[in-house]
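The excerpt is restricted to a subset of chains, each kept in its original location.
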Amino acid sequence: MRDHSVRDLDFASRVRGSFERQAFMSYLGAKIKTLKPGLCEIELPYRPELSQQHGFFHGGVVGTLADNACAYAAYTLTESHASILTVEYKLNLVAPGKGESLLARGEVVKSGRTLSVCEGKVYSVHDGKMTLCAIVTETLLPLPETDDGPGLSEKT
Amino acid sequence: MRDHSVRDLDFASRVRGSFERQAFMSYLGAKIKTLKPGLCEIELPYRPELSQQHGFFHGGVVGTLADNACAYAAYTLTESHASILTVEYKLNLVAPGKGESLLARGEVVKSGRTLSVCEGKVYSVHDGKMTLCAIVTETLLPLPETDDGPGLSEKT
């Protein structure tokens, strides 16, 4: 893993606070598992409500976790009074999301002045065995001096 | 819109059947709005459970609709006894998902022997006005002679 210096020593509570304000995360049942400077892992137990037509995790669920793991990895490295926006991401689905849970890991590749770039992997976990399910690359836009809560006006 | 010829005259009931077997679609509240050869539109009314930290539609919801609109657009053009897999997609989020509903439209750009390529757009709808929210490009793998239901074995 790459070594990153943080601008906000209290990054963990800031990131967890933002994650908890995302109602969609609790609707899915997703939780942050690991949080370090430049890294975020999110896990999500299987439920039938999250499935596609073959009974596996829906690709949209896989993509959601991939996006969020990257976004919160990047968010660990912003200033304290900042928000962050996903500009774009690209996801390759390499195996069906088949298992008791998903684990998504996002890591910062470059944390720039204007943009951040992250890479991530999503694994399906079955009987304790992790299978690579998807890979993602994501570009993010940190918004300094922006409240990360309801009422964000458009900044881009 | 491009002109596509169908291999399966009964494509509409086949596509709608697959969509209805995706439990995640009804968990989100998404419905197919339009279905033509090479085109699929999906709509989703806003609910607070689908939101991110600013109260807008979560990017994962936007991505899920974009993916599915493309996948089902491609699925309109397969043979009758086929399934279809998303290989990869790339999503640019160009505005927040702010509105009473989302509308995702996927269209087939190329329907090949081995692979299909689709383009899509997601709009947020507010007071009857559509705002472009995301654009997507997606690659799909049709699986001939494959049951589109529970129990798919890995084919790729």
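Quick notes on this structure:
Should a chain be cited, it is by its letter among A and B, assigned in written order, with residues numbered from 1 in that chain.
What we mean here is this: contacts are C-beta pairs under 8 Å (C-beta built on N, C-alpha and C of every residue); 3 or more make two chains touch, one makes a residue touch a chain.
Remember, it's a predicted structure, so these values are computed and weren't measured experimentally.
This structure file defines a homomeric complex of 4 copies, of which 2 are shown in place.
The rule we apply is simple: only the chains that are shown with their structure count from here on.
Chain A and chain B, compared by their mean Cα positions, are separated by 22 Å. Across the interface of their complex, chain A is touched by residues 18, 21-24, 27, 48-55, 58-61, 63-65, 67-68, 71, 83, 85-96, 148-152, 154, 156 of chain B.
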